[in-house]
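Just dropping this structure here.
Omission of a single protein chain aside, the complex is shown with its protein chains in their original locations.
Per-chain residue numbering starts at 1, and chain names A and B are given in the order in which the chains are listed.
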Amino acid sequence: MTRKIVTLLTDFGTLDGYVGSIKGVLKSHYPNADVVDISHEVEPFDIRGAAFSLHSYYSFFPKGTIHIVVVDPGVGSSRRPLLVRTAQHYFIGPDNGVFKFIFNREAYTAYQLDPKKINNSRSSFTFHGRDIFAPAAGKLMQGKSCEEIGTRLDERTEIPNVFYQKQSDGYLALEAVNIDRFGNIITGFSRRDMERMNKYAIDHVKVKDFSTNTLNSYYAEKNDGELMVLWNSMEFLEIAAVNASAAKILKFNRAEDRVLISIR
Amino acid sequence: MTRKIVTLLTDFGTLDGYVGSIKGVLKSHYPNADVVDISHEVEPFDIRGAAFSLHSYYSFFPKGTIHIVVVDPGVGSSRRPLLVRTAQHYFIGPDNGVFKFIFNREAYTAYQLDPKKINNSRSSFTFHGRDIFAPAAGKLMQGKSCEEIGTRLDERTEIPNVFYQKQSDGYLALEAVNIDRFGNIITGFSRRDMERMNKYAIDHVKVKDFSTNTLNSYYAEKNDGELMVLWNSMEFLEIAAVNASAAKILKFNRAEDRVLISIR
Partner (left out) sequence: MTRKIVTLLTDFGTLDGYVGSIKGVLKSHYPNADVVDISHEVEPFDIRGAAFSLHSYYSFFPKGTIHIVVVDPGVGSSRRPLLVRTAQHYFIGPDNGVFKFIFNREAYTAYQLDPKKINNSRSSFTFHGRDIFAPAAGKLMQGKSCEEIGTRLDERTEIPNVFYQKQSDGYLALEAVNIDRFGNIITGFSRRDMERMNKYAIDHVKVKDFSTNTLNSYYAEKNDGELMVLWNSMEFLEIAAVNASAAKILKFNRAEDRVLISIR
């Protein structure tokens, strides 16, 4: 029996045993499932954070990996349980935006999961992670096709990139999609986004009272506590400080503050 | 070499490397051990929380799974190191109540683990998780029988269900066994508990200043912030609020407050 990789990203924490039960369902469907914890510490209901996190790891996994994301404020409501297939991977989770970066960057086919085709032994309405998403992954590992467990969606659930806006002064205002635990301010603006606009260089960066014309390549190019701008390892524009928290230094508030850039 | 599943639930945290050493012992005994993290973030010494968590995941794992639980305030004292066998699973941990839901719900055989039959290379007295429980699981994976590593216990360590009491006014006072990270108040009272009393419906629910005669099935039946009562996905009675914390809304204190219900 081939090993099959399933990654798990949730906002459940581990304490309640919910994640444990999802793992049990995966192993019961397919004992050779290789379940990889990504995180269960997503802020409750933080869809944007989950979308960003998924974006940073999914592409590193081998062909055939199934990525499950359960961050789902609307569980039980009318949002659709989704299965997304790309050339390399499968994605399973709610149709609420957690896959927005996947939709932006990959050619894909989307399916609405059909609970009756996935799990007729149970009829829970409170825990889709365990009772729909995990068994759907189980069916895929057992060799079922996407068509056998879901209905292909004709319309595309394309979600526009809402992570930056053009201002009247020509600057782009970039949202921070993440402030990581080191205090780096990570924008949702990638080198690829810039190139799509036929722009190839950044002229100027302003974040609150910090401003610079140069981008750095290495953290070590600056001294401790100094701020810098760089394309990070995921090719997103990032504000960092050497061995210190850029977010703290700038008193950066993710909800209100923006990173302003001019490009050419 | 067949893969064998071992789940781990502890209150150790991951920082000290204790859990790492347990995993190392499991892999050293049986390289093909599939070690599944449930949680290591149980509140230190919270036996009740661990018992509840175990209850919510164990049954979803395939036949033959070994469940290790190490939440053990009395390590080194006279409490017994336990091995419990049910029709489907093995359970390894201290005899301090962590298995109380298993004893309530499953037919079982219990064994007192014999350290000398498990681990004669070490004689640590401070870390049973690594030096007794993990090697015991290792021996089982290697094919040893329960009888070869422990002594069958004749008396049953049955622990009564202490999670609800009948009041003089006829109401049942239910303890909250858990408040999950979303703020749902989860009682230890299951639909099965009710049916054992030959009761089949709930007439009335009171929690502090909230009171209702109806149970809901879906979170989506209510509006944001509204309270509701439902049988949750584990068939326990739960007080929830739509996209909000029921515990916060009610200022519910797990130690003092009770969910009162009348049934018929």
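Before moving on, here are some points about what is shown:
Basically, contacts are C-beta pairs under 8 Å (C-beta built on N, C-alpha and C of every residue); 3 or more make two chains touch, one makes a residue touch a chain.
Computed from a predicted structure; not experimentally measured.
Within the whole complex, the absent chain has one touching residue among B:9, B:25, B:82 or B:146, and that is B:25. Summarising the interface, chain B meets the missing chain with residues 11-21, 23-25, 27-28, 31-32, 35, 37, 44-45, 73-78, 124-127, 130-131.
Seen from chain A, the chain kept out of the figure touches residues 3, 5, 7, 9, 34, 36-42, 49, 52-62, 65, 178, 180-182, 217-220, 230, 232-233, 243.
By definition in this document, only the chains that are shown with their structure count from here on.
Mean C-alpha positions place chain A and chain B at a centre distance of 32 Å.
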